[in-house]
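Shown next, in structure tokens, is the structure this report addresses.
Partial view: only certain chains, each at its native spot in the assembly.
Should a chain be cited, it is by its letter among A and B, assigned in written order, with residues numbered from 1 in that chain.
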Amino acid sequence: MALTLEQISQRFGGEVVGDAALKVAGLAPLDQAQPHQLAFLANPKYLSQVETTQAGAVLIAPGDLAKLASREGRSFIVTPNPYAYFARVAQWFIDLASPKAPAGVHPSAVIDPSAQVAPDAVIGPHVVIEAGAVIGARARIDANVTIGRGTRIGEDSHLYPNVAVYHGCNIGPRAIVHAGAVIGSDGFGFAPDFEGEGEARTGSWVKIPQVGGVAIGADVEIGANTTIDRGAMADTIIEECVKIDNLVQIGHNCKIGAYTVIAGCAGIAGSTTIGRHCMIGGAVGVAGHVTLGDFVIVTAKSGVSKSLLKPGIYTSAFPAVGHAEWNKSAALVRNLDKMRERIKTLEATLAERGDNA
Amino acid sequence: MALTLEQISQRFGGEVVGDAALKVAGLAPLDQAQPHQLAFLANPKYLSQVETTQAGAVLIAPGDLAKLASREGRSFIVTPNPYAYFARVAQWFIDLASPKAPAGVHPSAVIDPSAQVAPDAVIGPHVVIEAGAVIGARARIDANVTIGRGTRIGEDSHLYPNVAVYHGCNIGPRAIVHAGAVIGSDGFGFAPDFEGEGEARTGSWVKIPQVGGVAIGADVEIGANTTIDRGAMADTIIEECVKIDNLVQIGHNCKIGAYTVIAGCAGIAGSTTIGRHCMIGGAVGVAGHVTLGDFVIVTAKSGVSKSLLKPGIYTSAFPAVGHAEWNKSAALVRNLDKMRERIKTLEATLAERGDNA
């Protein structure tokens, strides 16, 4: 499977400099690429590698091309964003090379007669699709996935094995949902119904019904074993082009703004709004009922307990250091009030002596 | 589907004030409710909304009813806990409106002949129930769930899709287990069997067999993709009315006391006992082999490394602040010992000068 630079540029744009009929059969980094491969210069500091690479052709930004000492024997596709261009071309090669699952419903799948499955969708073995669900064109639903009643899966979406989408949810087009993800589980809400205090307390927690759904926009990717709870009354909302990594928890009635990325092991408690274009680091925790503005970045392992409305980078994590050193610092932190008292005493003594001088 | 206030109060208690024959068809917040809906006053600060609401009837506490300027044209159900009452009525409306899955075993389910499944249980497609398992009356086992050999699922329990319960576990009545949860996986225990030090170390980790089970009391709810390990020798124990959110890890031989709630992404290491009526915040970590007393509250993102026996609120998390500001504080924390030395020097100098004065 090989493609000419012309074919590639016709599909993804960019200008061919050099031999438009040159064929490439795949992509590789500059320092590993062979003459039948397409390389890319994503970071200008590797410009010198473009001079020495074995690659048949290179994806390059116009400014970087201009800096090259020699273009001898090499062809280029010039594009303002070679890294994104690389990603698109690489995906195309993969799509061309991957075996196509035949459209249709595997005989072991259990599809309610009232569900609508597009004829060109691919429904894998042991899939369960409940009443009134709608599966869009070219959607691919892998083995052992369960789609609840009335849930809609957008066209060109791909749900990997063992995904569970509860009833009444809506997933937009081109979604990628990785294995084991759960969408639409009940939010965590209970009304206390207790009497008495302390050990004499009796009663129970009464479950608050969760009757909202989950509304997920276009081009969203959701990681393996991530969980997104349904809303209590209104929907939990994930806007378009949000990217969520593995093992992330999104509580009920959260709203995650478009283009926001959330790294693995993060948890967003209920009724919290995260703006557009945010970056939430790995293992970050965000409290419930707070708001993060657009373009907020929270670094890994930090905890957010209050609203952060202004764009910017926010942090609350310490980096690990030697255990003994850490313990010493931690003990001092616990006794900071004593240190402050000693400073106060010093100040008072000095002031007194100054007065007396 | 509409119910009279009388029907509701006959089922859940409370006193009707006004028109007991008034029909309501659902619930809504005070500020959104329509005349055919039942609203509720959970927080006295919204008392004025009771005067202006369009709701046909309002759930209200006796003390708040007494404070109302006018009850004109409105009916009430008077109950000491309107929020819990709301939750119960809302659940009833949902139950009435939801399609009932027919009792019985889906033909694609694989049930061992020695398993006992109550005739009114609902066993979904592709469910697997192994030898000797017992499924209680009216239990609902959703698609792709696996129940291990000898495991018992209590009456009226609901296991959502893709739940796995290993062999030899016991889940009490009225449990709700959300999709992807795993109950009874092996605890994390290995005996080191190594010789030599440093790079010369050879040997391996030897798995400690985990032969206890998991014993879960009545009215427990377990969140999506949460994991509860089986005990090493004795059982891991989850007492009645414990509520566990999504992506929570409970280690082997933990005991979680009744009515305790554990928020998402928390992790409880092995052999730890948590008391009754505790509240464990999101992403909290509790070390192994410690004890938390009854009524202990640990705030989100905190880490517990020692036993906390007294009731109270415990914390160890910093809230995120601007990145530069945080880095400055963090650097000072790392150098607190130097700050302490400077204070010591100041004190010594001052003492010396005082002596000399």
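One rule holds for everything that comes next: contacts are C-beta pairs under 8 Å (C-beta built on N, C-alpha and C of every residue); 3 or more make two chains touch, one makes a residue touch a chain.
Just so it is clear, the model here is predicted, and its values are computed rather than measured.
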In total, how many chains does the complex have, if 2 are shown?
3
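Here, only the chains that are shown with their structure count from here on.
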Could you give the separation in Å between the centres of subunit A and subunit B, each centre being the mean of its C-alpha atoms?
26
Residues of subunit A defined as touching subunit B within the complex
108, 110, 126, 128, 131, 144, 146, 149, 162, 164, 166, 180, 182, 185-186, 188, 190-194, 198-199, 201, 204-209, 211, 225, 227, 229, 233, 247, 249, 251, 265, 267, 269, 283, 285, 287, 298-299, 302-306, 308, 312-316, 318-319, 321, 325, 328-329, 332-333, 336, 339, 342-343, 346, 349-350, 353
Residues of subunit B that touch subunit A when the two form their complex:
29, 81, 83-84, 86-88, 90-91, 94, 99, 106, 108, 124-126, 142-144, 160-162, 176, 178-180, 219, 221, 223-225, 241, 243, 245-247, 259, 261, 263-265, 277, 282-283, 294-295, 300-301, 311, 317-323, 326-327, 330, 333-334, 336-337, 339-340, 343, 346-347, 350, 354, 357
